[in-house]
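A single protein chain has been removed from this complex, and every other one stays in its place.
Then we have chain A:
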Amino acid sequence: MTSEVATGDRANEPGFRADGTWIGAAVSRKEDPRLLTGEARFVDDIHLPRMLHAAFVRSTVASGHITSVDLSRVLEVPGVVAAFTAEDLDLGDITPRLDRPPEEHTETSMPILARDRVRFVGEPVAVVLAEDPYAAEDGIEAADVTYDVTPPVLSEEQALTPGANAVHDEAPGNVLLDVSMFASDGIDDVFAEAPCVVHVRARAGRQNALPLETRGVVAGWDARAQQLLVQTCTQVPHQVRTVLAGSLGMSESTVRVLVPDMGGGFGIKCVVGREEIAVAAAATRAGRPVKWIEDRKDALSASFLAREQRYEARAAFDETGRILGLDVDVLCDMGAYSCYPFTVGIEPLMASSEMPGVYRVPAYRVRGRAIATNKAPTAPYRGVSRPQHVMVMERLVERAARELGLDALEVRRRNLITVFPYTGINNVTYDPGSYLESLNLCERVLADEGWYGTQRSVAEQGRVLGIGYACFNERTGYGSDAFAKRKMQAVPGFDLSEVRMDTSGTVVVTTGTMSHGQSHETTMAQIVADKLGLPVDKVKIQQGDTDRVTYGWGSFGSRSITIGGTAVALAAGNLGGKLLDLGAHLLETRRDNVELADEGVQQRDDHDRRLSYQDIADVAYLRSHLLPKEAEPGLQASASFDGVGDGTFSNAAHGVVVELHRDTGRVEILRYVCVEDCGVAINPQVVDGQARGGIAQGIAGALFEKVTYDENGEPSAASFLDYKVPTACEIPDVAMHHIETPCLFTDNGAKGAGEGGTIGAPAAVLNAVNDALRPAGVELNDTPITPQQVFDALTGALEVAP
């Protein structure tokens, strides 16, 4: 359809590129004015008449049976209106499902409020409603809950010890998922005969995705619409509707989920939260709207967490550094519950399927397990397992280079996939990327800036510099087939879009994706504007309303621009086709003699013969007697799109220069270079922003953030004083470079760009630290890297690894 749009005349308008297209231009964000002036509406900005405020009574023990819940004193607290237990609300559980046999997966359920057992500190036990949030907080203080405490399971060792307490009775050994997806024939012989075998045992700390806006919801019965209106900050509005309706025993048509402006999500908001459902149920019982805003303490300790994994990995190499085999055991600490819809499989299945990454691996064996522990449950978090397994893969390559006396970049080059499409040992077909080109450019940037010389010269002054790299790919735009391969029962692949043009010639486009900072209102408008030859300010994106969007899977997995962006492009293209049909009819010319241009339809052979979109809409809506007989009134079109095959792979190379401070053990990042390839960038400024923000979160995982517990399962960090979120003084400027390998199946060549930064940073930072520690003879494998470890390594107090 693009060929039917003539845009050359408008090439001088602001925001256009020289070639007259919106795609590829750094268009000012449509979201910005309301966010900058305080006029945005986040969930806590919503106020409804007679609205109550909820707070949750939460478990103070990590593991135990509830022996009594006494809320009588709660009801005496001034301002408290009601308080409900699990028994009072009587709601169905959230049960995430996988199509895997019982020997691979044990299904468990998460109750909305804890009934007889509690499984982590912070688990909701009762909900208190009050006239204001202060009174609701007073109310939960007055609750009296007693427990029969059982010893908590807090580590891999405790979980897997024979006879350990079972977090769920259904899983006596605490293993919720145990999958061996790949095991190449003869792999043991490969390792037995290989000239070089390297091992890496690595741990990644538990992390919090930590959007600055905590979770929250406002729910209430709308008597006029005969609907439960649930305004919640979620990445997945339709999934909330499906699960909420099921839990409350309502039809989906009687539930409307609306998403206001969202203050970030990063995955923590792409699963269905039990509090969303409890608040909706409590509002129904109270007959008044109810607001719940999670406080930071609960967000840090009782929300969804992520990332805690342990790897036992080994790789076999030949003398020249070529990979012969990869053998991995990954164990993921999923915490107390499986999440909907991704289940406890999310991290182990991702690691199992994607671990070989950008390298040619001829033999592969992997075992992925998910264990249950008495910690807050986990959900997807930006990158999902890839930050960890890329780090391990890159460590294996670095270890092999050291063993073989080769340059680690050269070892990477000898193993990178360079011929596409490439079908790997993991049965995944990779579409074209720039793996080698990205790495080469990244190295050249740091070399040209003189960092290798600097590293040598400052060493003479006793300073400790290291240079490290990571190269990786990132599957984006998972379609239904790709998720079905993992045997997920909810298969969040497709997206639907509907586009309408009104009598003023402006269009409204729906998307089932859900922007929460990624600028979809702008980037998707750019896509549609190009399709229809419209300025972006005449395109409005609608999202986050289950009454307006037929069904949508939301935003996660870097799917929005690949799948959602293609769906809106196809829908706009279909509308363009209708406009051309009508235009040709009204201009009384052949269909192949018209094109879209300057907000209208014009004849190709005579540009003076044209109709504006308003002229055509006027006929379509207001004078439909002029329509051709077969044409329906109105100007609307729809389309769907699903990821093709195994999806599309973005890729990047990161290069980092660090300095280790001898006196404090501090790791200071002196330079960070990112060469990324996400295909065609719809808005390069937005792509850079996604990469830089992702890198900051990856650095946070590499050097700063870790959720820890005491021996009773009490979370150690209840505030930002204890959970160290990096600031502008810790996060460096990032030099961005781009290579463009267009996706062959998305409408505009774009690949996903949301997660890559987070994926590459831990590996690159760890490799840089290890490079700096080379003279000390120490190699680190775990994240976050602490100043104590670095200090000990530099002072000779650490044993020589690995």
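Quick notes
Convention: contacts are C-beta pairs under 8 Å (C-beta built on N, C-alpha and C of every residue); 3 or more make two chains touch, one makes a residue touch a chain; residues count from 1.
Methods note: contacts and distances are computed from a predicted model.
Candidate names were "Phosphate transport system permease protein", "CbbX protein", "DNA ligase (ATP)" or "(2Fe-2S)-binding protein", and the UniProt protein name of the unshown chain is "(2Fe-2S)-binding protein". Checked against the full complex, the candidates A:488, A:678, A:734 or A:750 give a single residue touching the omitted chain, namely A:734.
Within the full complex, the residue among A:104, A:178 or A:213 touching the omitted chain is A:213. The missing chain, though absent from the display, is touched by one residue of A:25, A:55 or A:77; that residue is A:77.
In the complete complex, the hidden chain is touched by one of A:309, A:426 or A:697, namely A:697. For chain A, the residues in touch with the chain missing from this view are 28-29, 31-33, 35-42, 44-45, 47, 76-79, 133-134, 210-214, 261-264, 266, 295-296, 516-519, 685-686, 688-689, 692-697, 719-721, 725, 727-734, 757.
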